[in-house]
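The structure under discussion is supplied below as structure tokens; questions concerning it will follow.
Removed: one protein chain of the complex. Kept in place: all other protein chains.
We just call them A, B and C in the order they show up, numbering each chain from 1.
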Amino acid sequence: MERSQAFLLINFKTYLEATGKHAVELSKKVEKVGENAGVKVGVAPQFCDIERVAASVDIPIFAQHIDPVPPGASTGHVLAESVKAAGADGTLINHSEKPLLLVDIDRAVQLAKQTGLKSVVCAGTARLAAAVAVSEPDMVAIEPPELIGSGRAVSKENPEIVKDSVKRVHKVNPTVRILCGAGISTGDDVYTALKLGTDGILVASGVVKAPDPERVLASFCEAVLRVE
Amino acid sequence: MERSQAFLLINFKTYLEATGKHAVELSKKVEKVGENAGVKVGVAPQFCDIERVAASVDIPIFAQHIDPVPPGASTGHVLAESVKAAGADGTLINHSEKPLLLVDIDRAVQLAKQTGLKSVVCAGTARLAAAVAVSEPDMVAIEPPELIGSGRAVSKENPEIVKDSVKRVHKVNPTVRILCGAGISTGDDVYTALKLGTDGILVASGVVKAPDPERVLASFCEAVLRVE
Amino acid sequence: MERSQAFLLINFKTYLEATGKHAVELSKKVEKVGENAGVKVGVAPQFCDIERVAASVDIPIFAQHIDPVPPGASTGHVLAESVKAAGADGTLINHSEKPLLLVDIDRAVQLAKQTGLKSVVCAGTARLAAAVAVSEPDMVAIEPPELIGSGRAVSKENPEIVKDSVKRVHKVNPTVRILCGAGISTGDDVYTALKLGTDGILVASGVVKAPDPERVLASFCEAVLRVE
Partner (left out) sequence: MERSQAFLLINFKTYLEATGKHAVELSKKVEKVGENAGVKVGVAPQFCDIERVAASVDIPIFAQHIDPVPPGASTGHVLAESVKAAGADGTLINHSEKPLLLVDIDRAVQLAKQTGLKSVVCAGTARLAAAVAVSEPDMVAIEPPELIGSGRAVSKENPEIVKDSVKRVHKVNPTVRILCGAGISTGDDVYTALKLGTDGILVASGVVKAPDPERVLASFCEAVLRVE
């Protein structure tokens, strides 16, 4: 049973440490730490790994991207229906490493809704966070690109951008939830992010590339519980 | 045992008829028809379906695309290592529905080689077929975009482009194999394509959207055996 | 002297009828009709034509696009400083025929501000109009792509989308001005658009491809004056 509403989403990116069978192993660790702490956790594996991860854990699984195309003649594209059929519960959209046309962000959010996928739209500034909130995704993730993978947490390096994002996003849409990402690597980073008004964390290398991912994630969970 | 060297590759695109469990069912049918006829067949399912298809059949499996990126921080990209780990034996590259920068076609072919994936690079004209042959992929697929999905086979509508492609590709690289695609829907189309000097067929809607895919594919196999 | 605040912006696209010396001729006609009627008019010629148009007329000149790059090593890109130096007063951004990444729309708007160029950001739906208004451009142009070049005016075919855009854009940003585009070809279309609360018109083929552009534009100007 989850004691907290905060959400910790682990983005596996294309790290070899989180590819294929390693995606399954890491997902199991993430699930175990979340269960032990009573904190809601999720994973975003690569497309090819969604199904095997879905067969191994019960936590929410997010695709890292969907293409804004309907079913049909779109060789090489990532169909919302396909990630759903493989077992995904949601999808990232517009990650700074996979940026989309404005018109395609909106299409992807609507396709996610129609397909029953939760959507997390990423944005690098408070202004862009407000802009994507207009499409009414389930979550907006604020991630200044210059801090991604830096080990310097946005919540500490630039608390203003987080606060401003929360304010601007909620002005556009009071019900959308907000994740805080970029550079998160300690429990303190998580604590600070939640205190700034966000509803969770989007993290990648801070967990995936850590010598002991379980320990790092456990410290994140402690921080979540400390807030509440 | 295969009696023939020709290769029939079925591209599942993003058709719902070939998504999720339907990808597995269709792959099994393709395998069965190929085995019965002694003709080499393969399938190109969507990324999310590669693993479950690989768990169900023993025929070659191709991804529909790989991104020209190394492992690392490339959220939402399709890693060669990932499709390989899921069970793919090869990949399409530069399909006209997923066209790549010239520089990325070359990178993708080299990444496929390094990862142990067969590469099939698509090209829409004889000139472009020659250009991509320079990168020394395993196969080049000649597919005039205007005939894709048309039901009018390139081998019949425009035999000159096929002959010219074979000639130009072999001038650049005598060992690369050549697939013929676009509009293939009958055994006759297949027979004509092979007679023009190609080594096989790349087909999508002609099989996937057929009322009876097995019967269509069986007629393709008969045509292969008729040639040899 | 202009009697009206409404703005009629003529997009020359890449029509041969408005390329090179024809861009100059058409710009002179546009200026003359605007002057005669006392209505504010502007033109958006191709990059290569900005300078000769600027040397020939005194009406506002807009580039059709700028790239979101600073000066430097960006071969083949369109620098804000370059269109400014050639004589442009503003620029279109994110036209549906030149759609941009969300992050690049925002960058382009900020670059335009820094360079002293007015910005007109295009959007195809009311929701996207609100999203781009967040970046605080000078103007937002609402242009449903399916009506562009259709001869069926958005203001008549889909007045709801225009009204909804006005409402949503002004909620985000009460000072941004709103242009109405797509399918505008008669004075009545213009009249209806302004009555729906927009501040002007973005038009291309309706004027450029008309047998008598001056007459069409004159009827647009009459409509403007009728509203006020």
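Before moving on, here are some points about what is shown:
Here is the rule we use: a contact is a pair of C-beta atoms (placed from the backbone, for glycine too) under 8 Å apart; a residue touches a chain by one contact, two chains touch by 3 or more.
All values derive from a computational prediction rather than experimental measurement.
Although it is not drawn, the missing chain touches B, C when the whole complex is taken into account.
For the chain missing from the display, the contacting residue among C:27, C:119 or C:205 is C:205, taking the whole complex into account.
Interface note: of B:135, B:158 or B:205, the residue touching the hidden chain in the full complex is B:135. The missing chain lies against chain B, touching residues 94, 96, 99-103, 105-106, 123-125, 127-128, 130-132, 134-135, 172. Annotation for chain C: contacts to the undisplayed chain at residues 11, 13-16, 19-21, 44, 46-52, 64-65, 69, 71-79, 81-83, 85-86, 92, 95-98, 148-149, 204-205.
Here is the rule we use: only the chains that are shown with their structure count from here on.
One finds 45 Å separating the Cα centroids of chain B and chain C.
Chain A and chain C have CA centres that are 38 Å apart.
Chain contacts: chain C has no residue touching two or more partner chains.
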